[in-house]
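Sending over a structure as C-alpha coordinates; questions will come in a sec.
One chain of protein is taken out of this complex; the other chains stay put.
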Amino acid sequence: MGRYVYSIKRMDRLKSVVLEHAEILTPFGNLAETIADLLAGESAIRAGPCFGVEAAFASFPDVKFRDIFCCISYFASRIPFPETDPASTIFIYCAAKGDIRAIEDIKFSGASTAPVSPLLDMQARSICESLAIAPAKIIAVSNACASGAVGIETATEYLRAGTFTHAILFGFDCLSRFTATGFFSLGALSPTGARPFDARRSGLTMGEGAACAVLSFRESFSGDIVIAGAGSSNDANHRTGPSRTGDGLIKASRAALFDAAMSPGSVGAVKCHGTATPFNDAMEAKALYSLFGHNCPPCVSLKGALGHLSGAGSLAETIIAAECLKRRMLPPTKGYEQHGVDEPVKISSDTQRIEKPSVLCLAAGFSGLNTAVVIKEHP
Amino acid sequence: MDQLINELKTKIISALKLTDIKPEEIDKNAPLIGEGLGIDSIDTLELLVLLEKEYGVTIPDINVGRKIFSSLQTLAEYVGQNRKK
Partner (left out) sequence: MTPFFIQAFAAINAKGIYSRSRGYIPWNDEHISGPVDIQRSQVYDKPFTGFGKLNCTEKIAFGAAALALSEVPDYTGDSTGICLGTVFGCLSTDLRYAESVVAGFPSPAVFAATLPSSPVADIAILFKLKGPDRVIAGSACPGFFALENAMHILAADKADCMVVLLVNGLEAQDRHFPLIDAENRSSNYAYAFILRRNMQNQSITYTLSLDFDTKTNKSLQNRSEESYFLEMVEAMMHNKNYDCSFKCNDTSGTLVLDTVGKLYTRLA
(Lines give C-alpha, C1' and ligand atoms only; values in the text may rest on other atoms or scores of the structure.)
Protein backbone atom coordinates (compact mmCIF):
# COMPACT_ATOMS: atom_id res chain seq x y z
CA MET A 1 0.00 0.00 0.00
CA GLY A 2 1.24 3.52 -0.68
CA ARG A 3 1.80 6.35 1.70
CA TYR A 4 -1.30 8.18 2.91
CA VAL A 5 -0.60 11.83 3.50
CA TYR A 6 -4.13 13.16 3.50
CA SER A 7 -5.11 12.82 7.07
CA ILE A 8 -5.74 16.27 8.47
CA LYS A 9 -4.02 15.73 11.75
CA ARG A 10 -4.08 18.85 13.85
CA MET A 11 -0.62 17.80 14.91
CA ASP A 12 0.22 21.16 16.24
CA ARG A 13 -2.96 22.37 17.85
CA LEU A 14 -1.43 25.72 18.59
CA LYS A 15 -1.26 26.64 14.92
CA SER A 16 -3.92 28.54 13.05
CA VAL A 17 -4.48 29.81 9.55
CA VAL A 18 -3.54 33.47 9.87
CA LEU A 19 -4.44 36.25 7.45
CA GLU A 20 -1.05 37.92 7.07
CA HIS A 21 -1.53 40.51 4.34
CA ALA A 22 -4.33 41.47 2.02
CA GLU A 23 -5.21 44.09 -0.56
CA ILE A 24 -8.25 44.55 -2.76
CA LEU A 25 -9.39 46.64 -5.70
CA THR A 26 -13.11 47.42 -5.77
CA PRO A 27 -15.33 50.10 -7.29
CA PHE A 28 -14.26 52.26 -4.32
CA GLY A 29 -10.55 51.64 -4.85
CA ASN A 30 -8.10 49.83 -2.58
CA LEU A 31 -8.78 48.33 0.86
CA ALA A 32 -8.26 51.51 2.86
CA GLU A 33 -10.41 53.54 0.45
CA THR A 34 -13.10 50.84 0.41
CA ILE A 35 -13.34 50.62 4.19
CA ALA A 36 -13.45 54.39 4.59
CA ASP A 37 -16.23 54.75 2.01
CA LEU A 38 -18.21 51.79 3.34
CA LEU A 39 -18.13 53.05 6.92
CA ALA A 40 -19.09 56.53 5.73
CA GLY A 41 -22.17 55.07 4.04
CA GLU A 42 -21.07 55.85 0.49
CA SER A 43 -22.19 53.92 -2.57
CA ALA A 44 -20.16 53.03 -5.64
CA ILE A 45 -23.29 52.15 -7.62
CA ARG A 46 -24.06 54.40 -10.57
CA ALA A 47 -26.73 54.45 -13.24
CA GLY A 48 -25.94 52.64 -16.46
CA PRO A 49 -25.81 51.91 -19.22
CA CYS A 50 -22.77 49.73 -19.21
CA PHE A 51 -21.84 47.71 -22.28
CA GLY A 52 -25.22 48.66 -23.71
CA VAL A 53 -27.12 47.21 -20.76
CA GLU A 54 -29.65 49.50 -19.09
CA ALA A 55 -29.17 48.86 -15.37
CA ALA A 56 -27.15 50.24 -12.48
CA PHE A 57 -23.51 49.09 -12.17
CA ALA A 58 -20.53 49.56 -9.86
CA SER A 59 -17.31 50.00 -11.83
CA PHE A 60 -13.64 50.32 -11.00
CA PRO A 61 -12.63 53.96 -10.54
CA ASP A 62 -10.23 53.36 -13.40
CA VAL A 63 -11.24 50.84 -16.06
CA LYS A 64 -7.59 49.96 -16.68
CA PHE A 65 -8.05 47.47 -13.82
CA ARG A 66 -10.17 45.30 -16.11
CA ASP A 67 -6.82 44.05 -17.30
CA ILE A 68 -5.69 41.44 -14.80
CA PHE A 69 -2.04 42.43 -15.25
CA CYS A 70 -2.85 45.96 -14.12
CA CYS A 71 -4.31 44.55 -10.91
CA ILE A 72 -1.23 42.40 -10.47
CA SER A 73 1.12 45.40 -10.78
CA TYR A 74 -0.97 47.24 -8.23
CA PHE A 75 -0.81 44.39 -5.73
CA ALA A 76 2.83 43.61 -6.39
CA SER A 77 3.91 46.95 -4.97
CA ARG A 78 1.60 46.70 -1.95
CA ILE A 79 1.80 43.14 -0.66
CA PRO A 80 4.99 41.70 0.83
CA PHE A 81 4.98 38.21 -0.58
CA PRO A 82 6.49 35.67 1.79
CA GLU A 83 10.15 34.99 1.36
CA THR A 84 9.80 31.38 2.23
CA ASP A 85 11.00 28.39 0.30
CA PRO A 86 8.70 28.30 -2.75
CA ALA A 87 8.22 24.59 -2.10
CA SER A 88 6.14 25.52 0.93
CA THR A 89 3.79 27.94 -0.82
CA ILE A 90 0.59 27.19 -2.71
CA PHE A 91 -1.06 29.70 -5.03
CA ILE A 92 -4.83 29.52 -5.38
CA TYR A 93 -6.58 31.54 -8.06
CA CYS A 94 -10.28 32.15 -7.37
CA ALA A 95 -12.47 33.22 -10.27
CA ALA A 96 -15.93 32.58 -11.63
CA LYS A 97 -14.87 33.46 -15.18
CA GLY A 98 -11.62 35.34 -14.56
CA ASP A 99 -10.16 37.35 -17.41
CA ILE A 100 -12.32 36.59 -20.44
CA ARG A 101 -10.70 38.90 -22.94
CA ALA A 102 -9.91 35.85 -25.04
CA ILE A 103 -13.61 35.22 -25.68
CA GLU A 104 -14.50 38.90 -25.97
CA ASP A 105 -11.63 40.04 -28.19
CA ILE A 106 -12.06 37.13 -30.56
CA LYS A 107 -15.87 37.04 -30.72
CA PHE A 108 -16.79 40.70 -30.22
CA SER A 109 -13.83 42.49 -31.75
CA GLY A 110 -12.85 39.96 -34.42
CA ALA A 111 -9.29 39.71 -33.11
CA SER A 112 -7.24 36.61 -33.86
CA THR A 113 -5.67 36.38 -30.44
CA ALA A 114 -5.86 37.93 -26.94
CA PRO A 115 -3.50 38.93 -24.13
CA VAL A 116 -4.34 36.02 -21.87
CA SER A 117 -5.54 32.42 -22.17
CA PRO A 118 -9.14 31.64 -21.22
CA LEU A 119 -7.86 28.66 -19.20
CA LEU A 120 -7.92 29.62 -15.54
CA ASP A 121 -4.75 27.85 -14.53
CA MET A 122 -2.85 29.50 -17.39
CA GLN A 123 -4.07 32.84 -16.00
CA ALA A 124 -2.87 31.72 -12.58
CA ARG A 125 0.57 30.90 -13.95
CA SER A 126 0.73 34.26 -15.72
CA ILE A 127 -0.16 35.96 -12.45
CA CYS A 128 2.67 34.17 -10.64
CA GLU A 129 5.15 35.04 -13.39
CA SER A 130 4.13 38.69 -13.25
CA LEU A 131 4.47 38.70 -9.48
CA ALA A 132 7.87 37.00 -9.82
CA ILE A 133 6.88 34.23 -7.45
CA ALA A 134 7.35 30.51 -8.03
CA PRO A 135 5.05 28.61 -5.70
CA ALA A 136 5.27 24.83 -5.65
CA LYS A 137 1.64 24.37 -6.55
CA ILE A 138 -0.71 26.54 -8.58
CA ILE A 139 -4.40 25.69 -8.74
CA ALA A 140 -7.50 27.52 -9.90
CA VAL A 141 -10.78 27.20 -8.03
CA SER A 142 -13.95 28.16 -9.86
CA ASN A 143 -17.08 27.80 -7.76
CA ALA A 144 -19.13 30.57 -9.38
CA CYS A 145 -19.83 33.47 -7.00
CA ALA A 146 -18.55 31.45 -4.04
CA SER A 147 -15.09 31.05 -5.63
CA GLY A 148 -13.26 33.34 -3.21
CA ALA A 149 -14.71 31.69 -0.13
CA VAL A 150 -14.01 28.22 -1.52
CA GLY A 151 -10.46 29.38 -2.27
CA ILE A 152 -10.10 30.26 1.41
CA GLU A 153 -11.55 26.89 2.45
CA THR A 154 -9.21 25.09 0.08
CA ALA A 155 -6.22 27.01 1.42
CA THR A 156 -7.09 26.10 5.02
CA GLU A 157 -7.18 22.42 4.10
CA TYR A 158 -3.78 22.46 2.40
CA LEU A 159 -2.25 24.47 5.25
CA ARG A 160 -3.67 22.27 7.99
CA ALA A 161 -2.52 19.15 6.16
CA GLY A 162 1.00 20.40 6.67
CA THR A 163 1.78 20.34 2.96
CA PHE A 164 2.43 24.10 2.82
CA THR A 165 3.23 26.88 5.25
CA HIS A 166 1.84 29.71 3.12
CA ALA A 167 -1.05 30.15 0.73
CA ILE A 168 -1.44 33.06 -1.67
CA LEU A 169 -4.99 33.69 -2.80
CA PHE A 170 -5.79 35.80 -5.84
CA GLY A 171 -9.28 36.60 -7.06
CA PHE A 172 -10.34 38.47 -10.18
CA ASP A 173 -13.63 39.05 -11.99
CA CYS A 174 -14.54 42.14 -13.97
CA LEU A 175 -17.46 43.69 -15.80
CA SER A 176 -17.69 42.75 -19.43
CA ARG A 177 -20.17 42.74 -22.24
CA PHE A 178 -20.33 38.97 -21.83
CA THR A 179 -21.38 38.96 -18.18
CA ALA A 180 -23.42 42.19 -18.19
CA THR A 181 -25.66 41.02 -21.05
CA GLY A 182 -25.84 37.59 -19.46
CA PHE A 183 -27.10 38.68 -16.06
CA PHE A 184 -29.48 41.10 -17.74
CA SER A 185 -30.93 38.30 -19.86
CA LEU A 186 -31.55 36.35 -16.66
CA GLY A 187 -33.58 39.24 -15.30
CA ALA A 188 -31.26 39.40 -12.34
CA LEU A 189 -30.22 43.06 -12.49
CA SER A 190 -31.86 45.88 -10.59
CA PRO A 191 -32.57 48.86 -12.85
CA THR A 192 -31.79 51.33 -10.07
CA GLY A 193 -29.34 49.64 -7.71
CA ALA A 194 -29.20 46.80 -5.19
CA ARG A 195 -31.21 47.19 -1.99
CA PRO A 196 -30.25 44.21 0.17
CA PHE A 197 -33.04 42.94 2.43
CA ASP A 198 -35.15 45.96 1.53
CA ALA A 199 -38.87 45.68 0.77
CA ARG A 200 -38.36 47.30 -2.64
CA ARG A 201 -35.34 45.26 -3.72
CA SER A 202 -35.40 44.44 -7.40
CA GLY A 203 -32.23 42.55 -8.20
CA LEU A 204 -28.49 42.64 -7.97
CA THR A 205 -26.00 45.21 -9.15
CA MET A 206 -22.90 43.92 -10.90
CA GLY A 207 -19.55 45.16 -9.72
CA GLU A 208 -15.97 44.17 -10.39
CA GLY A 209 -13.03 43.40 -8.18
CA ALA A 210 -9.64 41.92 -7.57
CA ALA A 211 -8.29 40.64 -4.29
CA CYS A 212 -5.05 39.18 -3.00
CA ALA A 213 -4.37 37.64 0.39
CA VAL A 214 -1.46 35.85 2.00
CA LEU A 215 -2.31 33.18 4.58
CA SER A 216 0.16 31.38 6.78
CA PHE A 217 -0.06 28.45 9.17
CA ARG A 218 1.54 29.39 12.46
CA GLU A 219 0.93 30.12 16.10
CA SER A 220 -1.28 33.18 16.26
CA PHE A 221 -0.76 36.22 18.50
CA SER A 222 -2.87 39.02 19.83
CA GLY A 223 -4.47 41.03 17.03
CA ASP A 224 -4.02 38.34 14.38
CA ILE A 225 -7.03 37.60 12.19
CA VAL A 226 -7.45 33.87 11.92
CA ILE A 227 -9.47 31.83 9.42
CA ALA A 228 -11.06 29.74 12.13
CA GLY A 229 -13.22 27.52 9.96
CA ALA A 230 -14.94 26.99 6.63
CA GLY A 231 -17.68 24.78 5.25
CA SER A 232 -19.62 24.22 2.04
CA SER A 233 -22.78 22.56 0.83
CA ASN A 234 -25.12 22.29 -2.14
CA ASP A 235 -28.84 23.18 -2.19
CA ALA A 236 -29.53 20.46 -4.78
CA ASN A 237 -32.51 22.54 -5.92
CA HIS A 238 -32.14 24.63 -9.11
CA ARG A 239 -29.42 25.64 -11.57
CA THR A 240 -29.38 29.30 -10.64
CA GLY A 241 -31.89 29.93 -7.86
CA PRO A 242 -31.21 29.09 -4.21
CA SER A 243 -33.29 26.67 -2.16
CA ARG A 244 -36.38 28.45 -0.80
CA THR A 245 -35.72 27.28 2.73
CA GLY A 246 -32.09 28.34 2.96
CA ASP A 247 -31.10 24.77 3.84
CA GLY A 248 -27.83 24.84 1.92
CA LEU A 249 -26.65 28.05 3.51
CA ILE A 250 -27.64 26.78 6.96
CA LYS A 251 -25.69 23.58 6.35
CA ALA A 252 -22.59 25.43 5.14
CA SER A 253 -22.75 27.84 8.10
CA ARG A 254 -23.10 25.02 10.60
CA ALA A 255 -20.21 23.18 8.92
CA ALA A 256 -18.01 26.28 9.13
CA LEU A 257 -18.91 26.90 12.79
CA PHE A 258 -18.24 23.24 13.59
CA ASP A 259 -14.90 23.50 11.79
CA ALA A 260 -14.13 26.56 13.93
CA ALA A 261 -15.33 24.77 17.10
CA MET A 262 -17.77 27.59 17.72
CA SER A 263 -21.45 27.85 18.46
CA PRO A 264 -23.76 30.32 16.72
CA GLY A 265 -24.01 32.21 20.00
CA SER A 266 -20.36 33.23 19.84
CA VAL A 267 -20.63 34.85 16.40
CA GLY A 268 -20.03 38.60 16.58
CA ALA A 269 -21.41 39.58 13.19
CA VAL A 270 -22.51 38.19 9.85
CA LYS A 271 -21.20 39.36 6.50
CA CYS A 272 -24.12 38.22 4.34
CA HIS A 273 -24.13 37.22 0.71
CA GLY A 274 -27.07 39.65 0.35
CA THR A 275 -27.25 40.10 -3.41
CA ALA A 276 -30.59 41.94 -3.14
CA THR A 277 -32.48 39.62 -5.47
CA PRO A 278 -35.96 38.87 -4.14
CA PHE A 279 -35.15 35.16 -3.70
CA ASN A 280 -31.63 35.34 -2.29
CA ASP A 281 -32.41 37.72 0.53
CA ALA A 282 -35.61 35.90 1.48
CA MET A 283 -33.71 32.61 1.62
CA GLU A 284 -30.76 34.08 3.47
CA ALA A 285 -33.03 35.64 6.09
CA LYS A 286 -34.58 32.21 6.70
CA ALA A 287 -31.14 30.69 7.02
CA LEU A 288 -30.01 33.36 9.49
CA TYR A 289 -33.16 32.93 11.56
CA SER A 290 -32.65 29.20 11.63
CA LEU A 291 -29.09 29.67 12.86
CA PHE A 292 -29.61 32.46 15.36
CA GLY A 293 -33.30 32.68 16.14
CA HIS A 294 -34.11 35.89 17.95
CA ASN A 295 -30.48 36.38 18.96
CA CYS A 296 -29.32 37.49 15.55
CA PRO A 297 -25.92 39.20 15.61
CA PRO A 298 -25.46 42.40 13.57
CA CYS A 299 -25.54 41.61 9.84
CA VAL A 300 -24.40 43.50 6.79
CA SER A 301 -24.63 43.14 3.07
CA LEU A 302 -21.87 45.04 1.30
CA LYS A 303 -23.47 44.65 -2.13
CA GLY A 304 -25.74 47.66 -1.79
CA ALA A 305 -22.65 49.84 -1.70
CA LEU A 306 -20.09 47.83 -3.60
CA GLY A 307 -22.08 45.80 -6.07
CA HIS A 308 -21.61 42.06 -6.58
CA LEU A 309 -17.97 41.36 -7.32
CA SER A 310 -18.72 37.86 -8.63
CA GLY A 311 -16.12 35.13 -7.90
CA ALA A 312 -13.50 37.52 -6.54
CA GLY A 313 -16.22 39.06 -4.40
CA SER A 314 -16.29 36.48 -1.65
CA LEU A 315 -12.51 36.86 -1.21
CA ALA A 316 -12.64 40.68 -1.27
CA GLU A 317 -15.65 40.76 1.09
CA THR A 318 -13.96 38.41 3.58
CA ILE A 319 -10.92 40.71 3.57
CA ILE A 320 -13.23 43.68 4.15
CA ALA A 321 -14.92 41.75 6.97
CA ALA A 322 -11.51 41.22 8.60
CA GLU A 323 -10.88 44.98 8.57
CA CYS A 324 -14.33 45.61 10.02
CA LEU A 325 -13.61 43.03 12.70
CA LYS A 326 -10.40 44.82 13.70
CA ARG A 327 -12.38 48.03 14.06
CA ARG A 328 -15.28 46.25 15.77
CA MET A 329 -17.56 48.10 13.39
CA LEU A 330 -19.88 46.86 10.63
CA PRO A 331 -20.62 49.28 7.82
CA PRO A 332 -24.22 50.27 7.03
CA THR A 333 -26.15 48.17 4.53
CA LYS A 334 -26.52 50.79 1.82
CA GLY A 335 -29.86 50.62 0.03
CA TYR A 336 -31.66 49.11 3.03
CA GLU A 337 -34.42 51.39 4.27
CA GLN A 338 -37.48 49.29 4.90
CA HIS A 339 -37.22 45.75 6.28
CA GLY A 340 -38.28 43.49 3.45
CA VAL A 341 -37.88 39.94 4.75
CA ASP A 342 -40.09 37.95 7.12
CA GLU A 343 -37.40 37.24 9.71
CA PRO A 344 -35.94 39.69 12.28
CA VAL A 345 -32.46 39.79 10.72
CA LYS A 346 -30.29 42.56 12.21
CA ILE A 347 -29.62 44.55 9.07
CA SER A 348 -29.15 48.29 9.52
CA SER A 349 -28.76 51.44 7.47
CA ASP A 350 -26.31 52.62 10.15
CA THR A 351 -23.00 51.26 11.31
CA GLN A 352 -23.27 48.55 13.99
CA ARG A 353 -20.82 47.64 16.72
CA ILE A 354 -19.33 44.15 16.72
CA GLU A 355 -19.33 42.97 20.33
CA LYS A 356 -17.68 39.56 19.93
CA PRO A 357 -14.46 39.02 17.98
CA SER A 358 -15.73 36.89 15.09
CA VAL A 359 -17.52 37.27 11.77
CA LEU A 360 -19.40 34.61 9.80
CA CYS A 361 -18.91 35.34 6.08
CA LEU A 362 -21.42 33.84 3.67
CA ALA A 363 -21.24 33.27 -0.09
CA ALA A 364 -23.47 31.48 -2.57
CA GLY A 365 -23.23 30.79 -6.29
CA PHE A 366 -24.99 29.29 -9.29
CA SER A 367 -25.32 25.51 -9.18
CA GLY A 368 -26.59 25.66 -5.62
CA LEU A 369 -23.17 26.32 -4.13
CA ASN A 370 -22.93 27.69 -0.59
CA THR A 371 -19.79 28.42 1.41
CA ALA A 372 -19.30 29.94 4.84
CA VAL A 373 -16.03 31.14 6.36
CA VAL A 374 -15.55 32.10 10.02
CA ILE A 375 -12.89 34.67 10.87
CA LYS A 376 -11.81 35.52 14.41
CA GLU A 377 -9.49 37.99 16.02
CA HIS A 378 -7.00 36.48 18.43
CA PRO A 379 -7.67 38.18 21.79
CA MET B 1 -54.12 28.96 -35.50
CA ASP B 2 -53.31 25.24 -35.68
CA GLN B 3 -50.45 25.99 -38.00
CA LEU B 4 -49.09 28.54 -35.54
CA ILE B 5 -49.49 26.06 -32.70
CA ASN B 6 -47.53 23.40 -34.58
CA GLU B 7 -44.90 25.94 -35.51
CA LEU B 8 -44.60 27.01 -31.88
CA LYS B 9 -44.29 23.39 -30.76
CA THR B 10 -41.33 22.80 -33.06
CA LYS B 11 -39.65 26.09 -32.17
CA ILE B 12 -40.09 25.53 -28.42
CA ILE B 13 -38.69 22.01 -28.58
CA SER B 14 -35.73 23.25 -30.57
CA ALA B 15 -35.03 26.39 -28.50
CA LEU B 16 -35.32 24.61 -25.16
CA LYS B 17 -33.61 21.43 -26.39
CA LEU B 18 -36.41 19.18 -25.20
CA THR B 19 -34.89 16.26 -27.06
CA ASP B 20 -37.00 13.60 -25.30
CA ILE B 21 -40.29 15.18 -26.42
CA LYS B 22 -42.08 14.99 -29.79
CA PRO B 23 -44.42 17.75 -31.02
CA GLU B 24 -47.45 15.44 -30.98
CA GLU B 25 -46.85 14.76 -27.27
CA ILE B 26 -47.45 18.39 -26.29
CA ASP B 27 -51.06 19.00 -25.21
CA LYS B 28 -52.03 22.50 -26.39
CA ASN B 29 -54.27 23.00 -23.36
CA ALA B 30 -51.88 21.77 -20.68
CA PRO B 31 -49.80 24.20 -18.55
CA LEU B 32 -46.61 25.11 -20.36
CA ILE B 33 -44.47 25.73 -17.32
CA GLY B 34 -43.57 23.19 -14.72
CA GLU B 35 -43.73 19.43 -14.43
CA GLY B 36 -45.05 18.31 -17.81
CA LEU B 37 -42.35 19.57 -20.14
CA GLY B 38 -39.81 20.31 -17.43
CA ILE B 39 -39.79 23.99 -18.32
CA ASP B 40 -38.21 25.97 -15.49
CA SER B 41 -37.67 29.66 -14.84
CA ILE B 42 -34.61 29.93 -17.09
CA ASP B 43 -36.49 28.21 -19.92
CA THR B 44 -39.29 30.74 -19.48
CA LEU B 45 -36.79 33.56 -20.00
CA GLU B 46 -35.51 31.71 -23.04
CA LEU B 47 -39.07 31.55 -24.39
CA LEU B 48 -39.35 35.33 -24.04
CA VAL B 49 -36.22 35.70 -26.17
CA LEU B 50 -37.68 33.26 -28.71
CA LEU B 51 -40.93 35.22 -28.97
CA GLU B 52 -39.11 38.47 -29.55
CA LYS B 53 -36.66 37.01 -32.03
CA GLU B 54 -39.10 34.98 -34.13
CA TYR B 55 -42.30 37.02 -33.88
CA GLY B 56 -41.31 40.47 -32.60
CA VAL B 57 -43.56 39.85 -29.58
CA THR B 58 -42.70 41.27 -26.16
CA ILE B 59 -44.55 40.58 -22.94
CA PRO B 60 -45.11 43.78 -20.91
CA ASP B 61 -45.15 42.37 -17.39
CA ILE B 62 -45.02 39.20 -15.36
CA ASN B 63 -48.76 39.02 -14.64
CA VAL B 64 -49.61 39.19 -18.32
CA GLY B 65 -46.84 36.67 -18.87
CA ARG B 66 -48.31 34.17 -16.43
CA LYS B 67 -51.65 34.18 -18.26
CA ILE B 68 -50.02 33.87 -21.65
CA PHE B 69 -47.88 30.94 -20.63
CA SER B 70 -50.77 29.09 -19.01
CA SER B 71 -51.01 26.91 -22.10
CA LEU B 72 -49.75 26.61 -25.64
CA GLN B 73 -53.21 27.63 -26.87
CA THR B 74 -53.13 30.93 -24.95
CA LEU B 75 -49.56 31.55 -26.07
CA ALA B 76 -50.51 31.00 -29.72
CA GLU B 77 -53.48 33.34 -29.40
CA TYR B 78 -51.29 36.08 -27.91
CA VAL B 79 -48.65 35.64 -30.59
CA GLY B 80 -51.31 35.63 -33.31
CA GLN B 81 -52.70 38.94 -32.07
CA ASN B 82 -49.41 40.70 -31.41
CA ARG B 83 -46.92 39.37 -33.88
CA LYS B 84 -44.87 41.80 -35.92
CA LYS B 85 -43.10 39.17 -38.03
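Each chain carries a letter (A and B) given by its place in the written order, and its residues are counted from 1.
One rule holds in what follows: a contact is a pair of C-beta atoms (placed from the backbone, for glycine too) under 8 Å apart; a residue touches a chain by one contact, two chains touch by 3 or more.
Computed from a predicted model, the values in this text were never measured in an experiment.
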Hidden partner chain, touching residue among B:Lys22, B:Lys53 or B:Arg83: B:Lys53
Residue, one of A:Glu23, A:Glu104, A:Glu208 or A:Glu284, that touches the chain absent here: A:Glu104
Touch criterion as defined above, residue of A:Leu39, A:Ile79, A:Ile139 or A:Met329 at the omitted chain: A:Ile139
Candidates A:Ala124, A:Leu257 or A:Val270 - the one touching the absent chain: A:Ala124
Residue touching the undisplayed chain, where the options are A:Ala96, A:Leu204, A:Leu288 or A:Leu302: A:Ala96
Residues belonging to subunit B that touch the chain removed from view: 16-21, 37-38, 42-43, 45-46, 49, 52-53
Chain not shown, touching residues in subunit A: 1-8, 87, 96-97, 100, 102-104, 106-108, 112-114, 116-122, 124, 136-144, 150, 154, 157-158, 160-161, 177-178, 181-187, 231-240, 247-248, 251-252, 255, 259, 365-369
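The rule is simple: only the chains that are shown with their structure count from here on.
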Chain centre separation in whole Å, for subunit B relative to subunit A (CA means): 39
Complex interface listing, subunit A residues touching subunit B: 185-187, 238-241
Complex contacts: residues of subunit B adjacent to subunit A: 40-42, 45, 49
